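Removed: one protein chain of the complex. Kept in place: all other protein chains.
Moving on to chain A:
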Amino acid sequence: MAVYSKDRKLNANLKRLDEQHKDARRSAKDTEILLQEDAGFLEAEGMEKTYKFKQDDIVKEVDAGTANKRFELRLEQFGPYTLDYSRNGRDLLIGGKKGHVASFDWRQGKLDCELHLNETVHAVKYLHNNQYFAVAQKKYVFIYDKTGMELHRLKQHIDSTLLDFLPYHLLLTTAGNTGFLKYHDVSTGDLVAEHRTKLGPTQCMRQNPWNAVMHLGHANGQVTLWSPSMPTPLAKIMACRGPVRDIAINRDGRHMVVAGADKTLKLWDIRNFKEIDSYYTPTQANTVDISDKGLVSVGWGPHITIWNFLKQRQNSPYMNHMIPSSQIQTTRFVPFEDILGCGHNKGISSVIVPGSGEANFDALEINPYETAKQRQQSEIRSLLNKLQPDMITLDPNVIGSVDKRASAKRLTPKDLSDLQPAKPVNEVDSKIKPEVKGKNSTIRKAKRKLRQNVINERAKRIERALDKEKNLRKQKHDFAKGIEPKKDTLHGALGRFN
């Protein structure tokens, strides 16, 4: 058995903790039996290539349920469209550049609301559930509820073009042409932080789902990492030579894909801050996204290519799709579904991408099949479990750990006293002062002065007594030394009268 410490009690405790950890791991391993769904990818036979499969071919082969999820919305008037899925993937929010916003349950085709804002819409974003959504409009950011009623106009967020939402911190983040990154707490309504990036209009913004750090892409090719508690970026990455077009970050926070206007598509390891791989796109990519299972969708021109290059360098993509005579604006993978939604100039289309979605969901975390009651409860729970904005760091594991600047060992009182510099001994300080009140107030001084001048009977008497005493003392002293007492001259003169 391992020995952790000389302290027997501590050792026993640590051993017990270790055992618990082992047990927990074992039982976690055992619970894998509950994950019954298996994820799979398209498989090609013989000369076939997966990237040559057309959507129509796939639709023919898949089950009816999945086939139904493939759809196209032709909305040519108000495009290009951007889109956002709610966290559980049930609802879809679309925003046309020319002011068309709609929220609906995309599987059932049930429309929640449809708005025509008559104003430019830059971005749309669901908040913690499908009940509220934020829309970045021409000047301000607005918050609407499910029915399409305008709840708030966030007047602090001017000229925002990008929106994101941190679900565990309940923070709405906006960035845009002003170059400011703003964090707005939607539970309290406070503006938590605003950071000036000093890098011009922000091109793109994405959150790192693992540590809630915001990644901002700028015109000079830099990607900056922000947390609300630091006014300067946590890190800066020189990602590409031209402006950054879009960023996507993996669910486990390990990989970042950056699409640049210089036609590069780079894969970064953002835990070690190292570039892993680099690809070229034929034209500059507009949008990238990473699915729960690590498939990367790249939208460039009318094309969408889906890659599986996070784990290994690939020479050919996984899938391909083209929407003719259109420009892909946004692509987003649907959580818990093998579907990729893409907004383009002419509307919305959803594409089947086998193997993209997480097959097993944790209903305690995000439940795609939740009832209204469950939704309400999870909302309350999320409010109670809300993390503070200060907790956002590059490495979330440092929360609760010991400060790295501190000593690695527990300091004994002796060590502590050694560490503290000895106080400079000030002589004045070291003198013990009596706890009485000072006697030198101005009034007292004046009084004392008065008293000095008074000559009364008592003062005279005391003076006389003191004199006498002094005399006697002197005599005694003289006597002891054997000095003859000085004859009083007067005594001599008057002596004859005795």
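Rule of thumb we're sticking to: a residue touches a chain if its C-beta (ideal position, glycine included) is under 8 Å from a C-beta of that chain, and two chains touch if they have at least 3 such contacts; residues count from 1.
Just so it is clear, contacts and distances are computed from a predicted model.
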* Asked: Any idea which of "Signal peptidase complex subunit 3", "U3 small nucleolar RNA-associated protein 14", "Centromere protein I" or "Multifunctional methyltransferase subunit TRM112-like protein" UniProt assigns to the chain that's been left out?
  -> "U3 small nucleolar RNA-associated protein 14"
* Asked: Of A:L35, A:L151 or A:L411, which sits in contact with the chain we cannot see?
  -> A:L411
* Residue of A:N88, A:S103, A:T173 or A:Q222 in touch with the missing chain, whole complex considered -> A:Q222
* Structure fact -> Of A:R16, A:K138 or A:R473, the residue that touches the missing chain is A:R16
* To do: Using the definition of touch stated at the top, determine which of A:S5, A:N118 or A:Q376 touches the missing chain.
  => A:S5
* Which residue of A:N130, A:N250 or A:T281 touches the chain not shown here -> A:T281
* Hidden partner interface residues of chain A, rising order -> 4-5, 7, 9-10, 12-14, 16-18, 20-21, 23-24, 27-28, 30-31, 49, 51-52, 220-222, 227, 229-230, 232-239, 241-242, 261-266, 273-283, 298, 300, 305, 307, 313, 315-317, 320, 362, 364-365, 390-391, 393, 398-403, 405-411
